[in-house]
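First the structure, then my questions, so here it is.
Every protein chain of the complex appears in place save one, which is left out.
And now, chain A:
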């Protein structure tokens, strides 16, 4: 019987231990229950609040988005208006240039014509008084010939000027399509820029294939070339040294390449990525609007469906390469 009673004692001991453990666990589990409930209540409250806060900030964000889109739309309108007024300002400059340019031949003609008129009056008086000498007649005839030559050549010059201005001005305002010789048209644009270029020591020339004729928007070309040249003059030659600006056109497989090159001070690499952005200028104090190159970019990429790239080396110059697809012409 002895081993059995030992076994029994062992079992009893084990049962007593288990009983102690279970009692403690029960007590713990009640505590744990309360703790868990509180923890969960806190979590519920926290999550509810975070959701509320998120909803609030979503509403705020939505309102801000609406306001921002409104502001953006307004900015776009303003930008378009600015671009339009920049175009008009350029046209205004053109008109002023035209007036100035035509003033000289017309002025010369007026001077010659009034001299002729005066001489004719005094010649007529001599004839009426019957005092006409041969020498007076010869002098008058010489003067009349010279005056009419002056008047004729000056009026012809004025006529030529008006012809090219007319074409450019019409192209600029109408932006209509027509067929034209690219090189001769670019040369005509340079003529219209003569009033501005005359005040500077720079040499501007057009080289390349004369046979290229395209059906496109000449006004766009006029504005692109004007803006590029104006830009070079305003920013490329700060110390008034004389520069060489060259426009070269060539045919390349299915494309037309217009390379515009100046030998000015160049553009620092940090600005190269920005120069086509609207309102980007390094010369706002000097009156730069920051729209000129943006207009160039828009005309090349949107109106002419081409691409424009810029490369530049400081102190060596800047090259703009405009590539236009031939299929479009």
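Throughout what follows, contacts are C-beta pairs under 8 Å (C-beta built on N, C-alpha and C of every residue); 3 or more make two chains touch, one makes a residue touch a chain; residues count from 1.
We take it that contacts and distances are computed from a predicted model.
Student: Given the options "FIST C-terminal domain-containing protein", "Methoxymalonate biosynthesis protein", "Carbohydrate ABC transporter ATP-binding protein (CUT1 family)" or "C-type cytochrome", say which is the protein name UniProt records for the missing chain.
Tutor: "FIST C-terminal domain-containing protein"
Student: Can you say which of A:12, A:36, A:117 or A:314 touches the chain missing from this structure?
Tutor: The one listed residue touching the chain not shown is A:36.
Student: Can you list, in ascending order, the chain A residues touching the missing chain?
Tutor: Looking at chain A, the ones touching the missing chain are residues 17, 20-21, 23-25, 28, 31-32, 35-36, 38-39, 41-43, 45-47, 49-50, 53, 57.
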